[in-house]
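A protein chain is absent from this complex, but the other protein chains hold their places.
Chains: A, B, C, D and E, in written order; residue numbering restarts at 1 for each.
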Amino acid sequence: MKIMVINPNTTASITRQMATSCNNYALPTTQLIVTNPTLGVKSIEGASDGLNSAYHMIELIKKSELEGVQGYVIACFDDTGLAAAREIAKGPVIGIGEASMHIASLLGAKFSIITTLQRSVAIIESNAKVYGFLGACCQGVHALNLPVLDLDNNQKGYTKMLAKAQQVVKNDHAECLVLGCGGMTEWGVKLSNDLGIPVVDGVTSGLKLVESLLALGLSTSKKITYAFPIEK
Amino acid sequence: MKIMVINPNTTASITRQMATSCNNYALPTTQLIVTNPTLGVKSIEGASDGLNSAYHMIELIKKSELEGVQGYVIACFDDTGLAAAREIAKGPVIGIGEASMHIASLLGAKFSIITTLQRSVAIIESNAKVYGFLGACCQGVHALNLPVLDLDNNQKGYTKMLAKAQQVVKNDHAECLVLGCGGMTEWGVKLSNDLGIPVVDGVTSGLKLVESLLALGLSTSKKITYAFPIEK
Amino acid sequence: MKIMVINPNTTASITRQMATSCNNYALPTTQLIVTNPTLGVKSIEGASDGLNSAYHMIELIKKSELEGVQGYVIACFDDTGLAAAREIAKGPVIGIGEASMHIASLLGAKFSIITTLQRSVAIIESNAKVYGFLGACCQGVHALNLPVLDLDNNQKGYTKMLAKAQQVVKNDHAECLVLGCGGMTEWGVKLSNDLGIPVVDGVTSGLKLVESLLALGLSTSKKITYAFPIEK
Amino acid sequence: MKIMVINPNTTASITRQMATSCNNYALPTTQLIVTNPTLGVKSIEGASDGLNSAYHMIELIKKSELEGVQGYVIACFDDTGLAAAREIAKGPVIGIGEASMHIASLLGAKFSIITTLQRSVAIIESNAKVYGFLGACCQGVHALNLPVLDLDNNQKGYTKMLAKAQQVVKNDHAECLVLGCGGMTEWGVKLSNDLGIPVVDGVTSGLKLVESLLALGLSTSKKITYAFPIEK
Amino acid sequence: MKIMVINPNTTASITRQMATSCNNYALPTTQLIVTNPTLGVKSIEGASDGLNSAYHMIELIKKSELEGVQGYVIACFDDTGLAAAREIAKGPVIGIGEASMHIASLLGAKFSIITTLQRSVAIIESNAKVYGFLGACCQGVHALNLPVLDLDNNQKGYTKMLAKAQQVVKNDHAECLVLGCGGMTEWGVKLSNDLGIPVVDGVTSGLKLVESLLALGLSTSKKITYAFPIEK
Partner (left out) sequence: MKIMVINPNTTASITRQMATSCNNYALPTTQLIVTNPTLGVKSIEGASDGLNSAYHMIELIKKSELEGVQGYVIACFDDTGLAAAREIAKGPVIGIGEASMHIASLLGAKFSIITTLQRSVAIIESNAKVYGFLGACCQGVHALNLPVLDLDNNQKGYTKMLAKAQQVVKNDHAECLVLGCGGMTEWGVKLSNDLGIPVVDGVTSGLKLVESLLALGLSTSKKITYAFPIEK
């Protein structure tokens, strides 16, 4: 199975972290490509960053389709460009936002999400509403107030995250925590140990879901919403 | 008030129809610009078309900001790129999807939407869910099964629309109908006469809402979600 | 356009404040009447006050229909008697509660409402639920715990409002604030300056929406819910 | 227990039917008064009828409070004036719309409502949304398209009702039917026999709920929303 | 009317408290049986306790059907086994969770629930969501963090409850409180006096609802969901 994990921003160090995480969990039969578009923005903080990144990510997916990629993970928690990617690709496409919400729903009655900036909260909440999780298992989306690029190799960032997570878990009665940014992928195991509850990382969750779909012989329905774009 | 109505697709004949509609309703004090990006797609049918168009529309808005445009209407019923545009622009930005749903909510207890293709229905429903209208006043989104570019100067299209509208009004107990595509702007008055209920066109509705916001001295909050993009 | 703004309570000083606000924003082509019924209650604080006021307001509207009024604003945030008024009037009728929620939804991803008394909160929340805004853009309805009649010319009231607003904005992550009482109409501009976010006043918002509907040639659907009352 | 069942319209023959139904089910310890205001409208068909009736009903309740009435049933399916009545009365007040939805929820997983006119559907749906039943047990509100006053002693009306009920039960997979008008109170037992499922009449349901609340020593909370009106 | 109130756990002292409460409110015509299964668990704290108890409760109901019991109250706030019991029994079956939420909805615009342990909160919230109350009248479900068996004859428990209730009432703006455990049945009257708002006990509420249904000649619909189990 040839699976591509796309970090939609252009920061290679984040892409490398994602690669490290994914390599820990990929099946032996998975031919894993973890990459990012060369054009776009360094980090996705808000809708215009997301739109810019998605535009270039779609170009990358178009090219990758010709190279036989069979499934994709979009490694931005906003699931930016997800619907467009589903139209373009023949195989399954999973956003890490949806991936982690699906997985977290299987682990506890209540989960909460911690993302980077407050400006991303409404985007994630809208997604969670459309997916159905907001007000179901999802108790809330909270901001760490730390820019994406400050997550990288940042002990102070982790300390801030742990404090925030402890507060969120207490207030929301959350039984499971979701890492609300692809750049937090390294923190999952340590945070779970420190909190004593499952912590879900969307990057690796997305990878396992794509592997599962491919194993099941399932892919995006090409019937209506995600049909290939109409030639004009 | 310098207001720009943007048809996000590149089909000039549709832009001209929108201009005709808007000229009928603009205030004398409104300096109206109705235009489209020169790059993108001929019509927006699905998410990847929408993403492509939005990308180029944002470039147009960035340029227009420097030229003193004070408010914008995004004349695609999917409200494509709306959140990104709100981040970029200083003045108010209104999508015709949201505009027509807000206006229709003021006219009857129940309204329904008729759009072009079935593939757009889930996009519009997701928007209507996030805005709050789906299951409130909005009774449903229906497809005419007619491509956007076939709407243009098309008597047969209108006949099909009227038949569909009559059926939708009956089944949904709709008291008001919403034209679910910017390319339908010419049909509003005639369809209202033929159906005997108000028919809402988002293009002109959006224009009046932008004029109203500007008159009230109100614009997009720049505090959190729609703050200007962060320089990196 | 002959438009009537009705303060449904009988306190003329509040009606005068509304007139001042509306005169600042009405179109030159608008023939504006700002008035109140002579019977009813001095302020609307709860459902029985609202019912009493609405009863007398409907009488006023019946009379005004004969005098050629083309559109109405009901200037009580509870939107009291709105559905009945829509049945009686030929032209559009807008409540300031709905008006401000529609307008606020166009300005930010999240808004909150501050009203006068806690006893009005459930009424407003029920409206916001039926309109679709509660849990969509609307983050909550909060009480200032200040009676309506204490709002008038009240510097202490404003100070209390500002403090409450700052707290609500912080807790709700609100990007826009809605004045939850017609008697707060004077506070809009000042409060917006003090908070640094848009503040929506329903009275002037309602006026611009009625003007917009009339300009668009749109009025209440007379087909089902808001058909003229049946003679018996 | 002195309990008053108020038919809010002025048609005495409907009041008499309600009295017949209630006498069949009242406890021996209940001192039952079934009455109607002398002013108002002959039938409640829409919001302005409802407002008019509610205004006069409130006057009746004020007077009845002085005469020691301990609990009330408002026998209009729109629950018109319910919140106002709860403010005025010291004892419990129950609308027949809410009463029948509560009772129906206890009898089957899905129930549907059949009311008289289509114009009442949105009113009832809004109530059902605020109470929480719409989309929970309540599958829909349907119109018989028969005016309230035609229900009276009307074999043709019953035949129409039975046909409509059979269709609704089939389409909605309803396991229980709710009579959506106080004037249908006579039809309950016969319709249940003809349909083979429970049929809920709000008038008698409301009576039993008021009796139950009084027996339990429970009444309307006077703390916030339904506190007595504020003297001004 | 032969009515059985079943405490689904095996703790006889709790059953006795329920009997005391019910004897205070039962009609003279009610032949009341308050009992518990002899097998199962001592208290229901979580889903597996609930499943175990429900299994044995169903056996008890099967036997009681043969002994002419006409209606049942399931006196566990989780409404454990309610749907199964409705299939088995010919007469009405009411859970105390649903009973108290229905009754509380009739008393105030907002109510809150206090249960014993945090682990029961998600169960109750799911029920409240399915019934329709969560986000309607029901403002929240809170845990006292006191095991069920510690409720019994426990002055310290009551003191803790009162403090929690005061806090919940304030934060939720609750106008009515619901006792979220059958073992709290003794606290209702005293807590209502101490809080100054209605307090709803599900055990007695359930009893009055079953009596009411029987008086109205209504029982569980045997048409679809609660049809008798299919012989295989």
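Here are a few things to note about the model shown:
One rule holds for everything that comes next: a contact is a pair of C-beta atoms (placed from the backbone, for glycine too) under 8 Å apart; a residue touches a chain by one contact, two chains touch by 3 or more.
Model, not experiment: these values are computed from the prediction.
Taking every chain of the complex into account, the chain not shown here touches A, B, D, E. Considering the full assembly, A:189 is the residue among A:12, A:163 or A:189 that touches the omitted chain.
Across E:2, E:16 or E:119, the residue that sits in touch with the chain not pictured is E:119. Of the listed positions E:7, E:30 or E:43, the one in contact with the omitted chain in the full complex is E:43. Touching residues on subunit B toward the chain that is not drawn are 118, 121-122, 135. If you put the missing chain back, the residues of subunit D touching it would be 109-110, 135, 173. Seen across the whole complex, the unshown chain contacts subunit A at 25, 27, 92, 94, 98, 102-103, 105-110, 130-138, 173, 175-176, 189, 196-198, 200, 204-205, 208-209, 211-213, 215-221, 223-226.
Everything below uses one rule, namely that only the chains that are shown with their structure count from here on.
Closest to the protein's overall CA centre, chain by chain, comes C. More C-beta pairs in contact connect the chains of C-D than those of the other pair, out of C-D and A-C. The geometric centre of subunit A is 42 Å away from that of subunit C, both derived from CA atoms. Subunit A and subunit D, compared by their mean Cα positions, are separated by 51 Å. Subunit B and subunit C, compared by their mean Cα positions, are separated by 26 Å. Contact with two or more other chains is made by residues 118, 121-122, 130, 135, 224-225 of subunit D. The touch graph of these protein chains has some other shape, matching none of line, ring, star or complete.
Checking each pair of chains for touch leaves A-B, A-C, A-E, B-C, B-D, C-D, C-E, D-E.
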